[in-house]
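The complex appears here without one of its protein chains, the remainder shown in place.
== subunit A ==
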Amino acid sequence: MATADPAVRVEDKLFQNRYLVDAGRCHIKVRPHTTPTPALKALLTACPARCYELNANGQVEIAADGCVECGTCRIIGEPSGDIEWNYPRGGYGVLFKFG
């Protein structure tokens, strides 16, 4: 689209949601790496909750607190072994009021 992207922060969107965070137990793990694979790089933009970020060393990290459990990163990153994906423990994670 020709028009510039409207300014939007996904954090503001996630702020509306309810979560029960399982502190200290991240349900998704990124395989340790020095340079990110194309699949890992794709996650930086494809994740709808922007859980993936580059750290200061240029490696992809995950902070899954805002994760809406859509499974997109699993589809992109699990077959190559780039990430390991599990559901949060029963009852934890996102709690949709409407869905």
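Operating definition for what follows: a residue touches a chain if its C-beta (ideal position, glycine included) is under 8 Å from a C-beta of that chain, and two chains touch if they have at least 3 such contacts; residues count from 1.
Operating definition for what follows: contacts and distances are computed from a predicted model.
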Per UniProt, the name of the complex member that is left out, chosen from "Co-chaperone protein HscB homolog", "4Fe-4S dicluster domain-containing protein", "ABC-2 type transport system ATP-binding protein" or "Protein FixC": "Protein FixC"
Subunit A, residues in touch with the chain not shown (by the definition above): 1-3, 5-6, 8, 10, 13-14, 16-17, 20, 39, 42, 45-46, 48-50, 68-72, 74-76, 78-79, 85-91, 93-99
